[in-house]
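With one protein chain removed, the remaining protein chains of the complex are shown where they sit.
And then subunit A:
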Amino acid sequence: MINTANGMISQSSSSANAQSPGLKTYFKTPEGRYKLHYEKTYPSGLLHYAHGKTVTQATLAHLKEKPAPSTPTAPPSSFSASSGVVRSAAAKLLGTGNGSRTLGFGGGNGGSKSISGSSRIGSLGASSSSTSMTNTNFDGKGTYIIFNVGDAIFISDLNSQDKDPIKSIHFSNSNPVCHAFDQDAKDGHDLLIGLNSGDVYSVSLRQQLQDVGKKLVGAHHYNKDGSVNNSRCTSVAWVPGGEGAFVVGHADGNLYVYEKSKDGAGDSSFPVIKDQTQFSVAHPRYSKSNPIARWHICQGSINSIAFSTDGAYLATVGRDGYLRVFDYSKEQLICGGKSYYGALLCCAWSMDGKYILTGGEDDLVQVWSMEDRKVVAWGEGHNSWVSGVAFDSYWSQPNSDGTAETVMYRFGSVGQDTRLLLWDLEMDEIVVPLRRGPLGGSPTFSTGSQSAHWDNVCPVGTLQPAPSMRDVPKLSPLVAHRVHTEPLSGLIFTQESVLTVCREGHIKIWMRPGVAESQSSSSETVLSTSSKDKPLLSSKVVTSSYRQ
């Protein structure tokens, strides 16, 4: 699957133009151009009637051969990444740098597990111990995009230029609406699929790829026919380091904990929720039950959930506009706060667990600080609801050596305004955003002049009311680019690219600066591009020295 970069780019850009007039196939950032590399979508045979009924979500899955028992692996540290969407490791933040392969396998410190983020390295390490490669679709890189459209789940090979998926799975009973992949699954089942009917399946992704049919094979079925909860699944997530435990959020404000190995034959009845407005956790009376716990989180829908990378915390956002952060093992509400107004739709953790991004119906991207237990910045720039947020853990801070007084984060957001926005968040030790919005009128904040409200850290378990507009420092986007013609539903950062997903099932892959030109299957190249000496930058240096 080695393609000449030129061929791929011209093809993708021409098709992009044909499909979406007026959309550019690149956007500029301070570090260079992001280029539309290719697109993924579903076969055109699927009619439009399916549209609008479901919103497409995408999950990245990396299939690698399990290392043989003798292969040195990182100890089961608290840093085992999990779900496909958030499983990128912040090597940068841990000081090891991206792509530290030797460290990753030999080191054995917590940070070494950054392997889970850098997919190429993983596959390289795996290929040495690979025994069976029966699946013809398996191209040796093994990164797949799983996405739902209408009544189907589609699986595309991330690294092939084919627009169409390599596999489709149709559901006859209800529409699949959410999914998650477990990078560290110990046995077969690594993919979760949640349905509109409330049903949940766990399957082995590899097994699906090996099967030629259009049905789910070898699935475990949970909450069958909505027997435990018949409201829509809104999000599913594997518990990081949870030995096959996973959680399912529902549209009625309940979240259930399941164990994939457990046969759910027992009685799974839960006591009646006494107070709909209060958080409560209940365990079933029978030990054989699967689900093993029910968390009543809020009134109205849970819209999105996310585990911190170490699995210690679970964040939820919902219809009531609240972000809630729970200590997962203690089953306790730690902190949380309300949006400016309206529902919150999405959330994501920073790799170091210090910040949570949320986006919602107030058009704002909110930065929540775990240390301060409050909102520390609002990103203003979307012209409609914010439907996807993510930190870019692969982005490396310019001039990061030496002046270590500030930590910078790069994050992205997508919205129903069809645009992708990139943001820089610069935090000094005392957590004050340095990049403030140019929009006049809002007072600037320094560490000294903040209000009393601002300095108080609230006690454990209390939820903050909505801040007022002038109390929160504003961020402005670095880049705002219209990437699709349809409202967007999500974004994913990978080492080489940014993926944007629209509600209607189209996915675009935007190559990072310097990556598209030198795209190849060699992981060596990927390693070099991910290091600070990007080809683009070095070529610039060459040019200037040539002039001299």
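By definition in this document, a contact is a pair of C-beta atoms (placed from the backbone, for glycine too) under 8 Å apart; a residue touches a chain by one contact, two chains touch by 3 or more; residues count from 1.
By definition in this document, contacts and distances are computed from a predicted model.
Novice: There's a gap in the complex where one chain should be. From "Vacuolar protein sorting-associated protein 29", "ubiquitinyl hydrolase 1", "Protein farnesyltransferase subunit beta" or "Exosome complex component RRP40", what does UniProt name that chain?
Specialist: Spelling it out: the chain absent from the display is recorded in UniProt as "ubiquitinyl hydrolase 1".
Novice: Out of A:S44, A:S172, A:S287 or A:S468, which is the one that touches the chain we can't see?
Specialist: Checking the options A:S44, A:S172, A:S287 or A:S468, the one contacting the hidden chain is A:S468.
Novice: Could you tell me which of A:D184, A:D310, A:E361 or A:D392 touches the chain that is not displayed?
Specialist: Touches the omitted chain: A:E361.
Novice: Among A:N173, A:Q332 or A:N383, single out the residue that touches the unshown chain.
Specialist: Only one listed residue reaches the unshown chain, and that is A:N383.
Novice: Decide which residue listed in A:G321, A:G337, A:P473 or A:G505 touches the omitted chain of the complex.
Specialist: Considering all chains, including the one not shown, the answer is A:G321.
Novice: Touching the absent chain: which residues on subunit A qualify?
Specialist: Interface with the chain not displayed, on the subunit A side: 48, 52, 251, 300-301, 321, 340-343, 361-363, 382-385, 416-418, 466, 468-469, 485-487, 504.
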